[in-house]
Structures are given as structure tokens and as C-alpha cells.
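Entry: chain A
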Amino acid sequence: MKYVIIGNSAAAIGGVQGIRESDREGEITIVTDEAYHTYSRPLISYWLGGKVTDQNMYYRGKDFYKDNNVKVLYSRRAQKIGKNSVTLDNGDKLAFDKLLVATGSKPFIPPMKGLDKVKEQYTFMTWDSVKAIKKKVKKHSKVLIIGAGLIGLKAAEALYHLNADITVVDLADRILPSILDVDAGKIMQKHIEDKGTKIILSASVEEFSPKSAKLTNGETVDFDILIVAVGVRPNTELIAEAGGKVEKGIITDDTQLTTLKNVYAAGDCTVSHDCSTDTDKILALLPNAFMQGEIAGKNMAGVEAHYQNAIPMNAIGFYGLHIITAGSYDGEEYTQQDPAKEQYKKLVFKDGLLKGYILMGDVARAGIYTSMIKERIPLDNVDIELLKERPQMMMFGKARRVEKLGGLTVKE
Partner candidate 1 sequence: MAINYYQPLYEVMRDKDRCIKCRACERQCANEVHSYDEECDVMISDSRQCVDCQRCVSICPTNALKIANNPNTFRQNSNWSQQIMTEVYKQAETGGVLLSAMGNPKEYPVYWDKILLNASQVTNPPIDPLREPMETKVFLGKKPKNVRFNKDGTINTDLPPTLELSTPIMFSAMSYGSISKNAHESLARAATELGIYYNTGEGGLHKDFYKYGPNTIVQVASGRFGVFRDYLEAGAAVEIKMGQGAKPGIGGHLPGAKILEDISKTRMIPMGTDAISPAPHHDIYSIEDLRQLVFSLKEATCYKKPVIVKIAAVHNVAAIASGIARSGADIIAIDGYRGGTGAAPTRIRDNVGIPIELALASVDQRLRDEGIRNEVSIVVAGSVRSSADVVKAIALGADAVYIGTAALLALGCHLCRSCQTGRCNWGIATQRPDLVKRLNPDIGYKRLVNLIHAWDHEIKEMMGGMGINSVEALRGNRLMLRGVGLTEKELEVLGIQHAGQ
Partner candidate 2 sequence: MKKVYVNEDWCLACHLCEYYCAAANSGADSMIKAFAGGKKPIPRIKVEEGSGINFAVQCRHCDEPACVKGCITGALSVKDGVISCDESRCVGCYTCVMSCPYGCIVISEDSSVIQKCDLCLKNNNGEPACVKGCPNGAIVLEER
Partner candidate 3 sequence: MLEKEGQIRIPSGCAISGFISRDGKRIGGDKIVKSISYMHDRSNGLGGGFAGYGIYPEYKEQYAFHIFYNSNDARVETERFLDRHFDVVNLSRIPTKKHPNITNEPLIWRYFLTPLPTKLASSQLDEREFVAQCVININDRIDGSYVFSSGKNMGVFKAVGYPEDVGEFYRLDEYAGYAWTAHGRYPTNTPGWWGGAHPFALLDYTIVHNGEISSYDANRRYIEMYGYKCNLLTDTEVITYIFDFLNRKQNLSLEDIAKIIAAPFWTEIESGKYSETEKKKLKYFRNVFSSLLVTGPFSIILGFDGGLMALNDRLKLRSMVAAEKDDMVYLASEECAIRAICPDADRVWSPRGGEPIIVTLNDK
């Protein structure tokens, strides 16, 4: 069996591990356009901020490829997917029996007037991109970040550790709109601002000049370095060109098979099914990518597996304040907050289920909530008061506790 994997990040590694669970023999070739041993993309901000060494950037140990008998073609781009082969940028054709497309996403850069005049502009997506930033940034470098989402603020945090003077600008009226509600966003915003990072909301860049940006609210922000972190777009072109179905991202079934025969896709480039809302969306999350890759790998090696129970979820911290969120916020809400202590909790219920939550500050044991959303545990057998108090196993009925903790099955 010949396996080809395009991409070298979490989904690709998941694919390798998925394949190798059952097939120790098949030939696996990874094609990556980067020159690195597999590394963890989410770590780039930590690396930039100096929290992670070069050594610790790698997602798997240095012997990973050897141990898993994987051939890696570094700095090679796949240009075309044929019926049984992939054409590379050097013209080589790589034959496959099963192909995994784990191409991830690329930064989205909206058209902004004068952007082409800015020399020191960067995105925040790859190790190379942060390496470039690191070369330029100095103490008190003025940094303008466009985008107060996850990537923009993670970049801000990293630069804060490098003592840069940071301004974050976002069109939205609050930060982290994709994961936080208004109240939680305020707490976080205050927390970040208290650290000296400037946040300008409900504003966008009217026009760039080489070292400054004029905003729509009339302010002008000078900068040495510009980071555009507005969002990402999935890399779907290879599949689209080969005739595979692509919507917001690559469409797969729950075995991660695309509409093309023998071609699988996983990770940020694909569309996932969010079981908390029963809708399809891109879930650009590392755990999601790895697990999709693993499922794809298993199926590629002939072991049937299905990827279900995907939900949006995020565990992230900014400037030392941690948040864990998951699911959807559409439903009946229960909130508890203590902004002075930077504590916030929101639980969202709908249809007799826990649908989503936001935890800020005290995030301990959040996974218990996550599992309730993923497993769609009916609240009838759950002690709601305990559920609201904090994540705990005590809220479940004895049968579930005994099964989960005691490894035994009993009748309730």
C-alpha cells in the first residue's frame, strides 16, 4: 500500500498514526512545503514570546518519521492531484493508493488601501512568519495588529513578552467575538489593556502609509511592524481542481473521505460537522485536525472509523488569563461572574442538553462540561445545581460514575 500525505502538521501526523495503528508496512510519504520536522503551529506565539525553545517546537520526537517509517519530502509543493498520483512542483509524480490532503489554511488578507506600501508587514501562521517577526522586533517596537481574534491576540501576547508597544485594531465591537460573549470579552479586554496593550475596536484601517495607519475612527496609529491577523482561509485548491467537492472547505464524509476516490482530507482545510449545533463549519482546531487525520489514517489503512462529536472548542490564555470555551451559545443561559477576580462562567442549555460554555479564570475540570456537550448527555440524570456549581463527576447518576470511574457497568 502506498500512502501519500500532503501536509506535515497535526492532521498529517494524525494520519500517520492512524495508518500505523494497523499497517506497519505500507509506504508513507509526506509532502510539505516547509523545511521543518513536524512542528506545532499553535506554538509559534509561545516561541515568539520566548516560552518555547526551538527544541520544543516539534510536535513529535525527532525519531518520529524513522519510528513510523515515513518518507518526508521537505519544501515541496503538491501541484495537482491525479487519479492515482500527485504531481509535485518539481514535476515528479508521486503514486498513491490512498491520499490524505492535510493542507491546512492560509492567512486571509483583506484588501486594504495602501497595504502594498507597508514594508514590514507580516502574517502569523507559520514558524517562518514568526521567525521573520522576531528578527525585526525590538524592545518598544511599535506593533500594529489587525485583528483581535485568537491569532491577533496570541500574537499580541507574544510581542508583549518581547516588550513591544502593541496596538490591536478590530472592526468588531469586541474582542474574541468568535469564542466569547460580550461580558467575558470585556473582562478579557480589560485584562489585556491592563497589561498595556492598546485595543481599538469598531475600527478598521482606512489607509496605510509605510509606517502608519489611518483608522476609520480618525485615529492614526504609527507602527514599525504590521501584523495582519484577520483570519484564515482553507487550502482547498488541490481538491477543487481535481474535481472534489468544496464549499467553505473540503467536503468529506465522517470517514474523512472526500468526494474523490481514495482521497481523504483532514484538518483546517475541511468542513466539519459541529454536533452542538448540528451544522457544518470549519473547526480550525488542533485537536480536531489531529483526530480527523487519525480517523482518515485508520480508514486509509482499511480500518473503518468515523469522526463524530466534533464541536468548536478552545482552550487559550492571554496574558495569563485562561479561557476554555466550547459548543454553541444559542440557548438558555446561566452565568456567574466576578469581573474583579476575572472570573466568568456561562453555561448554555437547550433541548435538555448542555450546549456550550465559557469558563474564564477558573477553568479546572472544564473537560467534564466538554464531554457533556460532545456526548449529548441528557440533563434528566444530572444534578443541575452541581452542574452549575462547578464541573464535577458528582453531578452524574451513580451508573455513569461507576462505569466511568469504577470500570463497571451497573444498573441505575
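Regarding candidate selection, all candidates are chains of the complex that A comes from, given by their letters.
In this section, a residue touches a chain if its C-beta (ideal position, glycine included) is under 8 Å from a C-beta of that chain, and two chains touch if they have at least 3 such contacts; residues count from 1.
In this text the structure is predicted, and so the values were computed from the model without any measurement.
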- request: Only one of these touches chain A in the complex, so go through 1, 2 or 3 and give me its number.
  value: 2
- request: Please give the residue numbers of chain A that touch candidate 2 in the complex, ascending.
  value: 10, 14, 40, 42-43, 46, 51-52, 56, 58-61, 286-287, 290-291, 294, 313-317, 320, 322, 324, 326, 363-368, 370-371, 375, 386, 391-394, 398, 401-402, 404-408
